[in-house]
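Could you have a look at this structure, given as structure tokens, before my questions?
Every protein chain but one is kept in place in this view of the complex.
Right, chain A next:
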Amino acid sequence: MAAPSSSRPFCRRGGRKLLQGVSGSFPPLPHEMAAAEEFLAFNPAGRAGPAAASRRRCRGPRNRKKGWKRWSGPEARLGREIGDFLEDVGLQERAAGGLISEQPNEDLFFLDTGSAPKSQPLKKKKPPKKPPQKPLHVDLVLQPLSKVPPPKNICAYQTPNGRKERRRRQFWEKKAEIGEFPRAERRLRARLARGGGGTPQKPPELGRSDPQRPFYDIWGEHNPLDAPLAGQDPWYLQQTKRLRVQRPPRLQAKPSPLPPVEVIGQGGSYNPPFQDHQELLLRALEVETRRRREEEKVERRLKVTEEPPSQEAVLREQLQGLLEEEEEEEERDEDREEEQNPPRKREQPGRKTEKQRRREKEQREKAGARARARLALQRRQGLFRLRALRRALRLRDAELQRRRRLRERQRRLRETAPKRLGPLRYEDAGPEVQLSEELAESLRRLRPEGSVLRDRFKSLQRRNMIEPRERAKFRRRFRVKLVEKRSFRAITL
């Protein structure tokens, strides 16, 4: 109905532009309504309607002083409204130089004919004279209190080393007449004379993985890699640490004798011969069954025994500590028995008598003589056992041979087997295989099995070039806090 009080300022001339668009539907001005009864509705309370007014009326008890103190009641409301109105009129007079309703339309509006040419002089109105503003208190407070004037900034009046600089300038001016210039200028001039803006900037070198990067003959005689050091004294280069450290020959050996690219067997052909395909299937089956068996083993271990403990077992468990006395008694009996017949202590051997020593010595000698005699006899008899001896030797030889072969085979296996290079062992990814019904009839229908990328990766691991690793687990450092936004709250019915 009425223009809100906040929109008042655009009645001013300055706010004209704002009015351009809405000039057609400008709401009736408050002055027109002043005559009418509804002018009361101009203020916010009135806008709310009679219900709000009634609410205002019965606010607060009147039997207390507090109730009377408020400027309330119907008279008060009337007074407030009149005050508002007068204020508004005052504002209009101040801002627009009179009541807006009384002003001619030409003053308030104009016809929008696009961008007006600037030459057209705007009718300027003198701004109403403002009373001279008093300085704000804040500024006054911030004024320096001291009577002593602040020190002057000397640099604002004189340059440091001014005299020296001036002399130098004069000196060089004199020199310039002769044709001599300071060093910097001389160099600049020389560069200009050489013709060009200094050394030409090199184009940025292409990186190692740039698709257009150049290559050269690195194994040739004159390659750019060795060029800077070519022809210099090796002793000098070594002492100045410009010579590259030689790669130890130990590093030229490969960590595994396996070939870099292991070609898949004939069964892995896209259109394999029957027999080879069957073999491959068999191998794959073996791998698969082994894997299954291991899985089952783990599951069997993890399985909970289905039978709950019997009542007897439960009872026994509950009586566990209570029946101990009897056993203790038994133990005590045993102890007593032990006390009755204690183990006989072995007598410490005393010093041997001379006789004993002599006898022992004699016996030792006799035993030695007997052994020697037996050995001699055996040797003599061995002459007649030559065949048996030879056979024994042969057997031993054969046994050694067998062991050697075994060791050799194991060594070869160890060499080709992937080594253990870390916490994890190398795990072979089973053979790539296509079942008989998956085999393609033609090249067009072929669905590749496995991934070359994984094959390469596993090959590197198998050849001990990288250690098998697990992907690092992602651990969250802080707990995730879930918050439901009020504006996006899920509706639950």
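We take it that a contact is a pair of C-beta atoms (placed from the backbone, for glycine too) under 8 Å apart; a residue touches a chain by one contact, two chains touch by 3 or more; residues count from 1.
Here is the rule we go by: contacts and distances are computed from a predicted model.
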item	value
Chain left out of the displayed complex - its UniProt protein name, from "Aspartate aminotransferase", "Pescadillo homolog", "5-taurinomethyluridine-[tRNA] synthase subunit GTPB3, mitochondrial" or "Proteasome subunit beta"	"Pescadillo homolog"
Residue in contact with the excluded chain [from A:Val314, A:Ala388 or A:Ile466]	A:Ile466
Among A:Ile178, A:Leu322 or A:Val452, the residue in touch with the chain that has been omitted	A:Val452
Selected residue (touches chain absent from view) among A:Val263, A:Leu413 or A:Leu482	A:Val263
Full-complex contact with the absent chain, from A:Arg163, A:Arg183, A:His222 or A:Arg247	A:Arg247
Chain A residues touching the omitted chain (full complex)	205, 207-211, 213-219, 225, 244-245, 247-248, 250-252, 255, 259-261, 263-266, 268-276, 394, 397-398, 401, 419-423, 432-434, 441-444, 446, 448-457, 460, 464-467, 469, 471
